[in-house]
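Some chains omitted; the rest stay in position.
Note that the chains take the letters A and B in the order they are written out, and that residue 1 is the start of every chain.
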Amino acid sequence: MRICFLNPFGTEKYDNLIKEVLVPSLREETELEVWHLNAGPRNLDYYAPKQLVQVEILKAAKAAEEAGFDAFVIGCLYDPALTEVRELVSIPVVGPLEASTAITRMFGHRYAVVTDHHKAVPELKDRLRVYGTDVNCLGVEAVGWFVDDMVEDPMSVAEETYGHVQDIMRRTGAETVLIGCTIVSACYELAYLRGRKELGELSVINPNLIAVKTAEMLADMNAAGQYRLARTGYYQNLAAHDPGQAAEVDPYFESTLYAPERIG
Amino acid sequence: MRICFLNPFGTEKYDNLIKEVLVPSLREETELEVWHLNAGPRNLDYYAPKQLVQVEILKAAKAAEEAGFDAFVIGCLYDPALTEVRELVSIPVVGPLEASTAITRMFGHRYAVVTDHHKAVPELKDRLRVYGTDVNCLGVEAVGWFVDDMVEDPMSVAEETYGHVQDIMRRTGAETVLIGCTIVSACYELAYLRGRKELGELSVINPNLIAVKTAEMLADMNAAGQYRLARTGYYQNLAAHDPGQAAEVDPYFESTLYAPERIG
C-alpha cells in the first residue's frame, strides 16, 4: 500500500512536518510518501494563483499514478482540483475536506471548521455547499495565520487554535471541530505529540489523518474490485468521450518535474 | 483487529451470507465475527418491533465491548440504535447507512438509494435527514423484497436489484446507487462473486463493506489515540452525568445471551 500525499505548495518546507505527525498513526504496511510541487506559485491562498497551482496538481497526480501509487491525497483543505484529478486519473483520489466533513457526525452532533486565515473562509463555505455537508456546519472561522508564517512558530499556532476551538464550540454549540487547514492541523498534532495532552482531549478532527485513512480504505476497495467509481458524468474523462481530443490535451499534464525517478 | 458485525435479526440465517461476501474484501489482519440476535422479534421492519430489537442491540454491543472487539458494526441500513449504542459503549460503532451516505460523492455526483421494501422508504428518508445527507440524495426506492424471503432466492434479488439500479439512475440522474439493505447488498455481491460480472460495472455502493472498512479506520484511529469522540452532549453517557443513575440502568443491558464465552 503506497500513498502519495501532495503538499500543493511550491516549497518543501512543510513536508517533514506532515510526515512527522502522520507516521505515528499509520498502519505498518502503509508506505506514505510526501510530495510537494516544484513549479507554480508558492501558495494557493488566493483564487488566481490557485488556478496555476491546480494545473500543477493535475501534473503531479498524473506522475503519482505513473509511479504506481495506490492512492493520491491532495494535502490542502481547499481540496484543490479534487474533482479534476478524479476525472484525470484512475487511482483513488482523496481531498481532506471532503473526507473529513463526511464523517463529522461520527464524532459529535454538528461541527464547526477552524481554518487558517480570512481568505479561506468563503472558499471553504463554497466547498461545503458543493459537497452538501454545510447542513451540519455551524460556522467556519479563521485562526489568523498564513502558512508561510506557521512553520516559524508551530507551537503558537497550536495554542491559538486550541483556544479558538474551545471558543467556537462554546459560541456555536458545535460538538466537534474540523481543523480546516493541513498545516494548522499539523501544528496542532505536533504540539500534542510533544506533550500538550490537553489538545487531544477536545473533539478535534485531524483532516490529514482522515484523508490518509480514507485513501487506505479506497485503495483496499480498489484492490478488491470494489472501487466502483461512476465514470458516466462527473468523473467521466475526456478520453471516454473523444480519444482524439484527449490525446491533444494529455501533453499539457506531462511534466519531467514529477517524473518517477524523482521518487524515493 | 477484531470487528463484530451484528445481524440485528433474531435468526442465524443471514450470518453465513454476510461473511461469504465480506471476507474476500478484507485486510488480512482483520478478524471479522458475525453475530446475530438471539432474543426479541425475528426482524425489525416495523417500528414497534424495531424498538424491542434496539434494546437487544444495546445488549449485544455491551457484550461485544466486553468481549474485546475493537469496533462494532450494526448490520442494518436503518442504523438501528446507532446513536444509542455510541452513547453506551466506548469502542467505535458504525452504522452502514451513515458510513455509506457520507462518502457517496467519492463515487459519483448525487446518489439514490435502493432498499428492500416499502416500509423502509420513509424510515431511510428520515435517517438521511437526521444525518444531513439527504441533500445529495435523488430518491429512495424499494426493490420489493422482505428479508425473510431473500435467503430463499438471492439470485433473483440480485437480478431485480440490478434492474432497479439501472432504472433509478436513468430516471433520477443519480450517478451512484447505495444499496439500502444489508441483505439485498449481500445478495447482489454474491451474484457478482458467482460470475455476474456486469453487476460490478455499475457504480453500486456496498454498505456492508464500507461499514467494515470504516470500522477498521475508526479502530486504527482509536489505537493511535486519534478517535476523539465528543462526549459532551450527543454521545455523553449517563454515567458521566450521574453514576448513581447509570448503575441503576446498567443491569437492563446485561444479558447472558451475548456473554463472552459464546464467541469463537
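Keep this in mind: a residue touches a chain if its C-beta (ideal position, glycine included) is under 8 Å from a C-beta of that chain, and two chains touch if they have at least 3 such contacts.
Here the structure is a predicted model, which is why all the values come from computation and not from measurement.
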If you can see 2 copies, how many does the complete assembly in this structure contain?
6
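Quick note on the criterion: only the chains that are shown with their structure count from here on.
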Inter-centroid spacing, subunit B versus subunit A (mean Cα positions, whole Å):
28
Give the list of subunit B residues in touch with subunit A in this complex.
24-25, 27, 92, 94, 98-99, 102-103, 105-109, 131-133, 135-136, 175-176, 200-206, 209, 213-214, 216-218, 220-221, 224-226, 228-235
